[in-house]
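With one protein chain withheld, the remaining protein chains of the complex are depicted in position.
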Amino acid sequence: MSPAQENQVNIIEGLKERIGGGNVLETRIARVRRIFLTVKVEALKAAVNHLAAQGFKHITTISGIDLGDSIGVVYHLDREGLQLSVKVVVPENNPVLPTITDIIPGAVLYEREVHDLLGVVFEGHPDLSRLVLPEKWPDGLYPLRKKHSVEDIKRMVNEVA
Amino acid sequence: MAMEGEVIRNAIKKPVTVRYPFEKLPPVEGLRGEPVWDMLKCIGCGLCERDCPTETIEMIGRGRTAEFKIHLDRCAYCAQCAESCPVDAIELTKEYELAAYTHEQLLKEYQRPKNQS
Amino acid sequence: MEAYLKLLEITVFPGILFLILIGFFYEWVDRKFYARLQNRYGPLHTGPGGLLQPFADFVKLLAKEDIEPEAVDKHTFRVMPIILLALPLIAAMYVPVTDISRAVVSFEGDLVFIVFILTMYAVSVFLAAWSSTNPFSTLGGSRAVIQLLGFEIPLAIVLFTPAIKAKTLSVNGITLWQANHLPFILLQPIGFTVAVICFLAELEKVPFDIPEAKTEIVAGWQTEFSGRKLALIRLSADVEMVLAASLITAIFLAGPSGPWFIPPFIWFFIKTTAVILIFSNIRTLFARFRVDQMVGGSWKYLLPLALLQVALVQVLP
Partner (left out) sequence: MKLPESETTFQIPIGPQHPALAESENFTFTVDGETVVDVKARLGYVHRGIEKALENGTYIQNLYLIERICGICSHAHTLCYSQNIDEALGIEAPPRARFIRTIVAELGRVHSHYLWLGLAGHEIGFDTLFMYTWRDREVVMDLQELITGNRVNFALFTIGGVRRDITPYAIEQVRKGVKTLEERIQYYKKMCAKEVTLLKRTVGVGVLKPSQAINLCAVGPLLRASGVKRDIRKDDPHAAYDEVPFNVITYDGCDVASRLFVRVDEVVESLNIIRYALEHLPDGPIRVKVPRRVPTHETISRVEAPRGELFHYVKSNGTDKPERYKVRTPTLANIPSVCEMLKGGYVADIPITLASIDPCFCCTDRVAIVDAVKGKKRVWTWEQLSRYSEKWHGRR
């Protein structure tokens, strides 16, 4: 095992130790400098806290993915080129997550973007107003959810306009 | 004042502006201009239509008798069609002055030559 | 008969019409030279070498829709473009054009009057901005006045220093003195430099185009003006440029005088064009100052330099 790989394994083990192995649902070392993790929603805050203390202070972005009946939210953290993606899964009908802006202030816009496009609510976020969609956009229409096709969105937007 | 020398030097130089449309620069080798279809080569496989990102290519029929309507007003000049074509029937010319007043002027139609066996 | 001639002088040559036409011409000179310094062509297609471009722009603006926003102070808003054009036209009457000591109108002390009008111009700019009630205009107008605080005093001092030497406060008298002695550019080079810089500020040109800095506050105090009003404002800027160039010519370059074989009017023309070219050249060289830097700089450098020039006049024989 090369030192880089060892380092990656150490990061995962460190996290498991800190937040409890049961809270880490899935780990995958895709290649050098790429780690994918899935953690439980309850453990998200603790995981980000721990990782930020480990030097993962830079958040590249937050991606939201519609997984059908649930929504995946991926936090892409970075430490000097090592990209660590922490994924949590929230149910589609009640997508609520705690904010991480108190740990990493740079996540403000990314959380707003995910809120705008997928309807995930970040509790404790200072200002979850519209970021990218227009003011007149219909409430409850989240363009990146799979159940809204492009045609649907067009129709709904035109109805409001 | 750090630029004084430079501006004075430039005042006596010829301006670099090319007075398009009165002067034109020759198009470079490999410029991606208007795509044209060679209907003698075309086998009508439909790969160009499938890969076109902008729905520029409208095929009527398939196979040897297929005909084309090319909506150049949508074309992005990416040359993916020329790349997808298995028989090299599509070529991108160096024609780049493709502005027009109406959509119809930019609609190019390709028919099968009459004497094709 | 004489009254008619006077009237003709005021309205046609070298009065209003002439000033406006030469204003267009100088705008063309300025734009063309500015463009050439930047390795461009500048105006090219209207008239020979784009000569008619400024005029064409003016006509185009006249034909444009004139929008008056609801919130503006209607009377001030309407009258200000006219006043802004009238002020430099009046001032330019006191500057000799056709021959030495032959300004259209003249009296002992008209230099003071000209300086007063230059100040009035900036105050009118402020009023025009204030009547627009637009944040950009208001900001531009307040900047114009703040800028005035910077350049007005050094400008007045360096314009009066030749008067001390020539022992007269009329522009005519100062030109006449220079025709008999030496031009003040040789006697008071510091004064000339300070005057050029201050006039750049008065004309709102780079590096002092702070009140209309287009990347910061759109069009500054002109933001709400459109159509005919904007045309008049643009024209007034041209006429002001003529005023500045001819005033510098009259006070520092001996006005329309020169060796006998060239007529005085041609001398005036050559000298003012040279001043315009200096303006355009300076315009290419600098970035815009911030208003605080401008005022600070003029109190720190321009004013002491102007005072130094006064002192030198007193000390030197």
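Order of writing sets the chain letters: A, B and C. Residues in each chain are counted from 1.
Here, a contact is a pair of C-beta atoms (placed from the backbone, for glycine too) under 8 Å apart; a residue touches a chain by one contact, two chains touch by 3 or more.
Keep in mind the model is a prediction, meaning the values are calculated, not measured.
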For the chain not depicted, the shown chains it touches: A, B, C
Residue among A:I19, A:V48 or A:A107 touching the omitted chain: A:A107
Touching the absent chain when the full complex is considered, from C:S236, C:T284 or C:Q309: C:T284
Hidden partner chain, residues of subunit A it touches: 30-31, 33-34, 36, 57-61, 63, 65-66, 74, 76, 80-81, 83, 85, 104-110, 113, 116-117, 130-134, 143-144, 150, 153-154, 157-158
Chain not shown, touching residues in subunit C: 37-40, 70, 135-136, 138-139, 142, 206-207, 209-210, 213-218, 284-293
Residue numbers in subunit B that touch the chain omitted from display: 1-3, 6-7, 16, 28-32, 50-54, 76-80, 83-84, 92
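Basically, only the chains that are shown with their structure count from here on.
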Most remote chain, CA-based centroid, reference being subunit C: A
Between subunit C and subunit B, distance of the C-alpha-averaged centres to the nearest whole Å: 52
Separation of subunit A from subunit B, taking each centre as the mean of its C-alpha atoms, in whole Å: 42
Gap in Å, rounded to a whole number, between the CA centres of subunit C and subunit A: 61
Subunit B: positions in contact with at least two other chains: none
Sites on subunit C at which at least two other chains make contact: none
Complex contact set, residues of subunit C against subunit B: 33, 35-41, 44, 281, 284-285
Of subunit B, residues touching subunit C in the complex: 1-4, 7-8, 10-11, 13, 15-17, 19
